[in-house]
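To keep things clear, I will list the structure first and then write my remarks on it.
One protein chain omitted, others in place.
We call the chains A, B and C, going by the order they appear; numbering starts again at 1 in every chain.
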Amino acid sequence: MCRIAAYHGPAIPLENIIVRPRHSLLSQSQHATEAKLAVNGDGFGIAWYAPHSAEPGLYRDVLPAWSDGNLPSLCRMITAPLFLAHVRASTIGETSRANCHPFTFQGWSFCHNGQIAAFPALRRRMEAALPDAHYAARRGTTDSEMLFLTLMARGFADAPAATLRSVLTEFAPESDAAPNRVTCVMSDGQSLLAFRHASDGKAPTLYLSGTLDNGGRAFASEPLDGESNRWTAVPLDTLVVLRDGQVAEYPLLAQAA
Amino acid sequence: MCRIAAYHGPAIPLENIIVRPRHSLLSQSQHATEAKLAVNGDGFGIAWYAPHSAEPGLYRDVLPAWSDGNLPSLCRMITAPLFLAHVRASTIGETSRANCHPFTFQGWSFCHNGQIAAFPALRRRMEAALPDAHYAARRGTTDSEMLFLTLMARGFADAPAATLRSVLTEFAPESDAAPNRVTCVMSDGQSLLAFRHASDGKAPTLYLSGTLDNGGRAFASEPLDGESNRWTAVPLDTLVVLRDGQVAEYPLLAQAA
Amino acid sequence: MCRIAAYHGPAIPLENIIVRPRHSLLSQSQHATEAKLAVNGDGFGIAWYAPHSAEPGLYRDVLPAWSDGNLPSLCRMITAPLFLAHVRASTIGETSRANCHPFTFQGWSFCHNGQIAAFPALRRRMEAALPDAHYAARRGTTDSEMLFLTLMARGFADAPAATLRSVLTEFAPESDAAPNRVTCVMSDGQSLLAFRHASDGKAPTLYLSGTLDNGGRAFASEPLDGESNRWTAVPLDTLVVLRDGQVAEYPLLAQAA
Partner (left out) sequence: MCRIAAYHGPAIPLENIIVRPRHSLLSQSQHATEAKLAVNGDGFGIAWYAPHSAEPGLYRDVLPAWSDGNLPSLCRMITAPLFLAHVRASTIGETSRANCHPFTFQGWSFCHNGQIAAFPALRRRMEAALPDAHYAARRGTTDSEMLFLTLMARGFADAPAATLRSVLTEFAPESDAAPNRVTCVMSDGQSLLAFRHASDGKAPTLYLSGTLDNGGRAFASEPLDGESNRWTAVPLDTLVVLRDGQVAEYPLLAQAA
């Protein structure tokens, strides 16, 4: 599994989410409490947006987040109104920068926690289905990057809920013996989009904060302050979109009934 | 470009080829004299064979060879009768361990110096043509790894010269404007195989030593001792096989005439 | 804390101790059961001896042992009659290769698990007391490396038990509030030497195996096979020397009574 944290609101130093809270993402990299594995030491990454650039900044490395001497300095210095961060516990794909989240493509960024169970069998089909531009953008070997590029290729930017529904249905597993579990946080630089889906109903946790002291809001795999009173669980099979402090929810699978 | 060195003969410490000669591979990583680029600092790798294992050992890293504090110690301690080493100057594919040579597959190891010019356009076709086992073994994004897996998939182990001829012909470029240049050293654990091919005749250099003091022989992109009197250039379009001190040559393109 | 494993006996692949046992050192890097911290992800290292060299080989890196793609290959290929390995959970000193154990000096190698509580205050005094050769050999910032160089400087090679007793006494803490805890395994290339000492009696664990199937014996922070029936705890304040299958014990503090 992995742990994710993301923020949208007035610009703040990245450390306010990633380093300083009592149960920050950095703390969760060593002591996650709601994950199968307590340790997320197989690399980390941060994507952040700045007014002067449509492309997000990207900083990823294979060290555990707690080992990287550069990370605290970068998180203290860089301020941003919108960012995503990820600490990795690898399931599919070796420990390399190209396999660290977030992944980015044409202004989008993407973090994933979970797995597509049948990926080894699906990989060739998914890869062959990618348009050339998306195919050329593939750098690593993970199911996560492939899911992201597939969503992008299928029109997620224009119709996120419908694309998500269609892709999740297409790659649904045959049985619950090897379930798909997909908890994601994404951004296009304007909003944060999050969803949880699992073919067996057991998607990795994700919480949405209430309005923080500075007016922003955050998503996190585990509430950042160690208490859950201001945090609410992201519901299953619902695309949650956070923009300028407003939250909109789009059920993913209602139409499937 | 890159630089290659390989050895077959009585077991010696790897350092006797990689570190200690006046113009060793380590020296060539900083001061190559017969390459377009003098510096080969985009990672390095070593594959070596031992009696107790059919699979070669593999040590690769993204640091320049001259920066890695572990390399001198490993080269001093490990002795082997057969090994290949490579220092990289990247042309295609970012600096990552998965893009560092040698590549290995089912007991084979492979080093490449050069480029397949049309690789960005050929990549999808080459990837789609790989059998599942070879496809699943792909880890990086280089033309070199793809060429190696393609040779393996096409039967190089059983018919090296014919397979080489067929693959080089199939992926020949349309014009000399973007030529293929392919200088390779490979091993199956029993022998060293080397060849130089270029669609415009300008393949990267490769030399074969005479019998060294200890009875072994070596291939190297540039003669290791800084003198060329005991070293002879590997001829173009010829598969050279070194086994137990004996050298056999197989013309690649004679039949094409 | 950290975890240590070491072996002396007929030459075996390093993986037989470090990778393959059910509760191998690699397994202990993620799931230690007798340490304050279950995870030892702040770098690792191996020192090993070969007949052709008095200086041990040394391989260290800052990645967690479980993340390093080179480690399994090296452990599978390298065989040695005598080796020490260490996975680190840092207490003093940042994550850098120079702070990873084992440390080596003039043919000796050294692994430490524990801490010298007053090191920040003692550091200048210990450093100033080192002879020039030992001072020049210092590379990192840990109490462990300093303890090793101090032992070497004080004559450990000639009188290990007496030197150990003298150094431990000299740097004994003033109170149990900040205790010294020192569990070490060392080698001069001929034997393995181990000891456990703690000013409050709570030294990190260390076990000595019985005779293994192949005739060798091992030290390990936690029994390697997940059972303790063939393993016995190294007693406190006793220098245990393993050489050619024979074990000798030298009480450290008897004379102090």
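What to note about this one:
Assume a contact is a pair of C-beta atoms (placed from the backbone, for glycine too) under 8 Å apart; a residue touches a chain by one contact, two chains touch by 3 or more.
None of the values given here were measured: they were computed from a predicted structure.
In the full assembly, the chain not pictured is in contact with A, B, C, by the touch criterion defined above. If you put the hidden chain back, the residue from B:Glu15, B:Asp42 or B:Asp237 that touches it is B:Asp42.
Looking at subunit A, the residues touching the absent chain are 13, 48, 50, 52-53, 55, 57-61, 69-70, 73-74, 76-79, 97.
Summarising the interface, subunit B meets the missing chain with residues 30, 38-39, 41-43, 62-64, 66-67, 69, 94-95.
Take subunit C: the residues that touch the chain left off the picture are 94, 96-98, 120, 123-124, 127-128, 132, 135-136, 138-139, 141.
FYI, only the chains that are shown with their structure count from here on.
When the CA atoms of subunit B are superposed on subunit C, the rotation angle comes to 180 degrees, reported as a multiple of 5.
For the touching copies subunit A and subunit B, the fraction of interface residue numbers used by both exceeds half; the interface is of the same-residue type.
Centroid to centroid, with C-alpha atoms defining each point, subunit A and subunit B lie 39 Å apart. Shown for subunit A are the residues that touch two or more other chains, namely 94.
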